[in-house]
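Sharing a structure with you now.
Note that one protein chain of the assembly has been removed; the remaining protein chains are unaltered in position.
Going by the order they are written in, the chains are A and B; count residues from 1 in each one.
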Amino acid sequence: MVVRNADALAAMRSIHAHRLSRRRLLQAAGATAGAAALAGLGGPAPSMARVVQGEPKQGGTLIYAMESEADILDPQGASGWVTWRVHRHIFEPLINQDLSRSDVAQPPLIPGLAESWEMSPDGLSYTFKLRPGVTFHDGTPLDAEAAKFNIDRMMNPDFEFYNERAAAFTYFCWLATKEVQIVDPMTIRVVQNRPFGEFLNQMVQGTGGTGMISPAAIKQYGSDKVAEHPIGTGPFKFVERVQNEKIVLDRNESYWGHKPYVDRIIFRPMPEPAARVNALRAGEVDFIAVPPPDSIQSLVDAGYTLSIAETRNVPHIWYIHLNMKDPTLQDVRIRKAIQHAIDKEGMATSLLGDTVYRAEGLQAPGNLSFDPDFTIYPYDVDQAKALMAEAGHADGLDQQLVFQTSTAGSGQLLPVPMMEWIQRDLEQIGIKSKIDAFEWITYIGMWSDGVPDGVHGMQFSWGQSSGYWLDFTTNSANATPGCCNVGSYSNPKVDELLNAAFSELDDTKRADLYKQADKLIMEDAAFIPVVNDRAPYIMAPDVKGFVHAPEEAFDLTLVWLDR
Amino acid sequence: MNASPDHSLSGPRIQPDTAPMALGGRVHQRSLWGQAWRAFRRDRIAVVALVLIVLIAVTAALAPVVSPYPPNQANNRLRLASIGTDGHPLGLDEQGRDILSRIIWGGRVSLPTALLPTAIAAVTSLVLGLAAGFYGGLLSGLIMRTMDVFFAFPVVILAIGIAGILGPSLTNVMLSLTIVLVPYITRIVYAATVEVGGRDYLEAARASGATAARQMFVHILPNVLPPLIVYSTTIAGLMVVYGSGLSFLGLGVQPPTADWGVMSSSGRDVLSVAPHISTIPGIMILVVALSFNLVGDGLRDALDPRSHIR
Partner (left out) sequence: MWRYVVRRLLAAIGVLIGASFLVFLGMRLVPGDPATAILGSRATPEALAALREELGLNRPFYVQYLIWLGKMVQGDFGTSIALTVPVTKVLIPKFWNTLILGAGALAIAVPIGTVIGVLSGYWQLSLFDRAGQIFALFGASVPQFWLALVLVAVFSLNLGWFPVSGMYDMRGDGGRFDLLRHLVLPAVATSTIPMAVIARLVRASIIEIMHQDYVRTARAKGLRERRVVFGHALRNALPQFINITALQVGFLLSGALFTEVIFSWPGIGQALYNAVVARDVPMVQGAVFVTTLVFVLANLAADMAQAALDPKTRAT
């Protein structure tokens, strides 16, 4: 949501002589943002947004400070939201997400490199009509050959340019795909071996996106090294990358779609939050991700623009996998006691300054399978204590629980202080705990190996704008080794629902199945959902046109500079 | 490598480049220490610095008694409150914790982080340097050439490399600082031992039938200790800075434990809103490091006989 809240806030502040709490501040921001959205950011009258902000200007360099260095620039073989925000400006999948709207529950799927697509009624074949006249940045034409080349790179082990890394990262997109056929020079058909309801949604996810790379580049540089020469079809062209310093993209003048306003974007990795804020204040960057919650108010006071989700729609969940093999945690009463003992609301409002919502279910928002009305386990210390007593631990656990987390990382917010908060809350019901924090990339590796014996929970942040995410996090078939049910949760009823949802082609019915599964999962209390991020971004006052879409990425072709 | 002992912050004057103390021999040993203490006492600034260090150390040691609040107790309502808040003279930090209490508790981490490595390195170096200077020959070559190799790594770079390989933890920071210090202090001890004629005493011991150990303890050690003490005191000041620096970078103690470096680092995000959170621990580090340097200077003047002459 684009929020021009500085003025609104100034007005509010003159009414309330006292200092606004951040909570009120952000509510105010949300309210203005909501109004702006209704006024016309979405749908029928997109020009309204421009009326509010003036006529877009061409040109200029937009510098964006990102919260960590990006992974490799192979759109099919990299993970992480930070990297995805770069990728999606260079590369495009067959279908894409419309990130120009903020008033939707889930970003609508729109034509990308495929002009249109059609699913056979049995869900076993998808026909994609490719957009004519599109070329990669190196001049290679996009045609059926190029599309098949790319998909084979991700899923066909017999293909010369098959890439294991790409296959691993895009596994959850192509797991039901049998083969890709070329129907005519501009048409391909993806043949599935079983129906997969979320197939198209998976195609646009950031964890191993399916953006198309120039086949000529892959042939020239090799399937492994092409990441150093990222050549796609997107609105921006790769210029250069200096590790830990910058990634530079220029406007693609021959882009087939809406051409970007800015001439150039520079992505600067600045892992220190304070350094990002300083650089913004000094005018060295235009736009920062993950501002420290405490700096938001002063930045807004100084005239900077805050953009934050005003409803719970960003596909993000900060949660803990409980170790279901642990004897202590096998007692559901203890798991439920833990759920009741954590003051998530306090964490959201106080520690995180209302930059998050307290989470209820495990399913992340930002997709149709998310149930906004679902609630369970209110903060209730008495009930938590009663459950502990019932489990025979009225005087507390005689054992220390061990939780693992990371020191930082994309979507992790303030992992250690948040875990400290939980530690403090658990102590109230007689559960002593220990926090082990690891560097993010190391931690992801540990996490994917599963929760080890002697560790009671692993904290993680994830979520997708596809309900299928719930499956790979909770389906017993995806328990480690494998991905990503690292706490080895298993409930046959849940599996049954998830498997039914997998093949269900009707969006509403499928969403309903996922909702039922989430409810069962939460009744088992095997995961502790803690908060959903509102993804705050702060930008200089002259950065205009930014849209806070319900996604962990954004579309910078909409942004222009008023300077 | 060529890095001579005057690599230290305390300058070349601590090298016993002549051996007046050795010449003084046994007779003046006792009076030397007494004289040194009297000389040190006359250095007002050094005495104040010493008192300050002792005071801070004692306060830290008594933290459970004197600290107004537990270090991790948070008051959400008063987050970021500034200096002079009721009941919180130094204000509260970004988690709503009392800064004074955390400074006091932080001393229990920050001081040992600096002092333990210095002390352990001093003892290790004393043994290595004495052995090398006293026995000479192959042993000396082996020890000193090994030290040369360690010398090739810039201090913080080696420390961060070690901490990086072993993983972030307080123990690893202390271990790496110790490893970093040993070659520096060993050179001081070695130089002092050679200067007072370590080899000659070994010969003398052999000739007179006295044990080598006796020669070492009676004749050499008293002459080696002054430069060792002076150097170690000064280097402790630098270690306060570097130790907290490694914590600042997140390689040391893990939250929620308080430590001046971590405290300074955690206030960075709110530097413009609540500058006191970063500033107070920074000043604390400065004061303690400065005190160690002043005490080191005082000791140097008191223990170096030449400073009495001039």
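Note that a contact is a pair of C-beta atoms (placed from the backbone, for glycine too) under 8 Å apart; a residue touches a chain by one contact, two chains touch by 3 or more.
All values reported here derive from a predicted model rather than from experimental measurement.
Visitor: Among B:163, B:220 or B:302, single out the residue that touches the unshown chain.
Guide: Among B:163, B:220 or B:302, only B:163 touches the chain that is not shown.
Visitor: Of the listed residues A:210, A:223 or A:278, which contacts the missing chain in the full complex?
Guide: A:278
Visitor: In the complete assembly, which of A:114, A:213 or A:270 touches the absent chain?
Guide: In the full complex, the listed residue that touches the missing chain is A:270.
Visitor: Just name the one of B:64, B:87 or B:275 that touches the chain not displayed here.
Guide: B:275
Visitor: To test your reading of the contact rule: which positions on chain B touch the chain that is missing from view?
Guide: 1-3, 6-7, 9-13, 145-146, 148-158, 160-167, 237-238, 241-242, 244-245, 248-251, 261, 264-265, 268, 271-272, 275, 278-279, 282, 285-286, 289-290, 292-294, 297, 310
Visitor: Footprint of the hidden chain on chain A, which residues?
Guide: 61, 63, 69, 72, 164-165, 168, 227-228, 242-246, 266, 268, 270-272, 275, 278-279, 281-282, 284, 439, 441-442, 445-446, 448-449
Here, only the chains that are shown with their structure count from here on.
Visitor: State the interface residues of chain B toward chain A in the complex, per the touch definition above.
Guide: Per the touch definition, chain B meets chain A at residues 72, 74, 76, 79-80, 94-96, 168, 250, 254-256, 268-274.
Visitor: Quick check: in the complex, which residue numbers of chain A touch chain B?
Guide: Answer in residue numbers: 272-274, 277, 281, 292, 294-295, 297-298, 346, 350-351, 407, 416-417, 420, 424, 435, 437, 439.
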